[in-house]
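Mind looking over this structure? Questions follow.
Removed: one protein chain of the complex. Kept in place: all other protein chains.
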Amino acid sequence: MVSGILLLRRQPSVVPGFGITLGVSLTWLSLIILIPLAALFLKTTELSFERFVAIVTSPRTLHALELSFGLALAAAATNLVFGLIAVWVLVRYEFPARRMFDAVIDIPFALPTAVAGIALTNLYAENGWIGSLLAPLGIKVAFTQLGIFVALVFIGLPFVVRTVQPVLQDLEAELEEVAATLGASRWTTIRRVIFPTLVPALLTGFALAFARAVGEYGSVIFIAGNLPNVSEIAPLLIIIRLEEFRYADATAIAAVMLVASFILLLIINLLQRWSERRAGKR
Amino acid sequence: MSFNPVIQSQETVDLLATSFAPALVMHRSRRDGRADPLWLQWTLTGVALFFLTIFIVIPLVNVFAQALAKGVAAYVAAISHPDALAAIWLTVVAAVVAVVLNVVFGTITAWAITKYEFRGKSLLISLVDLPFSVSPVISGLVFILLFGAQGYFGPWLQDNDIKIVFAVPGIILATVFVTFPFVARELIPLMREQGIQDEEAALSLGASGLRTFFRVTLPNVKWALLYGVLLTNARAMGEFGAVSVVSGHIRGETNTMPLHIEILYNEYQFMAAFAVASLLAFLALVTLVAKVVLEKRIARTTR
Partner (left out) sequence: MKIGIQNVTKRFDAFVALDRVNLDIHSGELVALLGPSGSGKTTLLRIMAGLDWPDSGSVWFGGENALALGAAERHVGFVFQHYALFRHMTVFENVAFGLRARPRHQRPSEPAIRKRVGDLLDLVQLSWTAQRYPDQLSGGQRQRIALARALAVEPRVLLLDEPFGALDAKVRKELRRWLRTLHEDIQITSVFVTHDQEEALEVADRVVVLDKGHIIQTGTPQQVHDRPTSSFVHEFIGDSVALPVTVTGGEVRFDGSPIAIDAQGVPDGGATLCARPYDIAIHAGSIAGGLTGEVRRLYGLGALRRAEVALRTASGEHLVEISTPRALPVGVGQIVSLAPQSYRLFPLTAA
């Protein structure tokens, strides 16, 4: 263990405690994060390949996965557009209660998902504040896929805003000014100067919102209706399989989702590196 | 230095006074190269505020409105019901344990990551972030697979009569898992920015490693640490998916507040569900206010 740590060390530092702090960190991370996640994959390997494929490609599972990924994608895309507008307005314009709206963005981070879930369900139910307005138009939100979408938009918004906001804030005024002095129209400046600077952050925010939405459970299950093959999301199906004691099924679905999360995490890391390079903060 | 684009100038105010008398005072930047046409400012602001109001503000307001729908007496009765009190107690216990463990291990991890150079550091940082990208349901499931009746340690635990899942230890484990990143993530960027110069100064003045940590490092990051504690606490108290999987939903025993809300809601006791939810929503608001205050302090502690 000690020699392993010494091998890891690149440069001796005058600050004491390298071995013990890294050792403690690695031990704790292994116990609380690595081993539990490894157990999931270990359990998956106990399934035969055919069995695994059969579980994952069963119509109900496929539908749940498609629903989770598809709606997460739609919600993240929605947040990309409205998140960008919100960032622009919050950074560039002055209006009453600007600071309050800025703080409000974090509500979906801070509000427990179950609370968000029942609040949204109540709002969009046919007798709710918003649902009663939509009902005469023939739009049903609660207990449909649209309801899931609304919940996923709710929980994903802060990811886009909080990723893009600092980049727009730090954007040098000189860049826009020089574009203007070079004869660029406002639209050209936004399209050619500002937008390209924001792209890495926008993609990162999108990926973060997407990753969060794929695995979301609490805010969705109340509003979803949870009909198999209609409005049943993948995390819920995992729980249903667990309650049926079909551990293998639960594990297989979880493994697929976990691999997807890892891939997303990798993409997010690459995007963030790109973003930092763009911002010149090597 | 970041440029502050919303400095109000006298010029601006004059301009607006002559052209508009808006309820909404729009800013027109003095810098012509950066000014958007007023109609666009109005449209975008309108769209953004409408979106934020519909998706965030109204749901939040709704929580409190529904909680108080049947008056204060019913509200008080709902949150002082024995099952509610038991849920509150368990939530507090789980949150306290998660906060304490994550402060200790999160700080040690942040220290190891920021004060030394070693191979595989970026891998370690990704590992710290991992729980954020795992679905809450999976965060609970992994503990079932380890400690459940059919899990790897299940038989051994049964033989020794130790209950982890569907009991309080499982709830705590799942909570610690999902909240691990908060403290470390708050500390790492700040400690990296502060560098090790203060530690070097303390050590060269003859201070021991521990003294350097407690007298120099810790005071430098105390606000960020406090912020990490708040976020950990908020998430720990509000965690639903992971806890739901490992809890077993035994009323009065293994129900946390979010689980209690679910049960009440599914039993059509809407008002009671919202009453308990309002406590968590209030906690969220407190966390947000603290965030605004603490972020300013943290900004001041970076050079």
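Letters A and B name the chains as they come in the text, with residue numbers starting at 1 for each one.
Here, a contact is a pair of C-beta atoms (placed from the backbone, for glycine too) under 8 Å apart; a residue touches a chain by one contact, two chains touch by 3 or more.
Values in this document were obtained by computation on a predicted structure and should not be read as measured data.
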Hidden partner chain, touching residue among B:I54, B:I79 or B:A207: B:A207
Residue among B:V61, B:V216, B:I263 or B:A290 touching the omitted chain: B:V216
Residue ranges of chain B at the interface with the undisplayed chain: 197-198, 200-208, 211, 215-216, 219-220, 301, 303
Residues of chain A (touch criterion as defined above) contacting the omitted chain: 11-12, 14, 16
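In the analysis below, only the chains that are shown with their structure count from here on.
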Interchain centroid distance [CA atoms averaged], chain A/chain B, Å: 15
Complex contact set, residues of chain B against chain A: 2-3, 5-6, 8, 24-27, 29, 31-37, 41, 44-45, 47-49, 51-52, 54-60, 62-63, 66, 105, 108-109, 111-113, 115-120, 124, 126-131, 133-138, 141-146, 148, 150-152, 173, 176-177, 180, 196, 199-200, 203, 209, 212-213, 234, 237-241, 244-245, 257-259, 261-262, 265, 270, 273-274, 277, 280-281, 284-285, 287-289, 291-292
Contacting residues of chain A [partner chain B, same complex]: 7-11, 13-18, 21-22, 24-26, 28-29, 32-37, 39-40, 42-43, 82, 85-86, 88-96, 98, 101, 103-108, 110-116, 118-120, 122-123, 128-130, 150, 153-154, 157, 169-170, 172-173, 176-181, 186, 189, 211, 214-218, 222, 235-236, 238-239, 242, 247, 250-251, 254, 257-258, 261-262, 264-265, 268-269
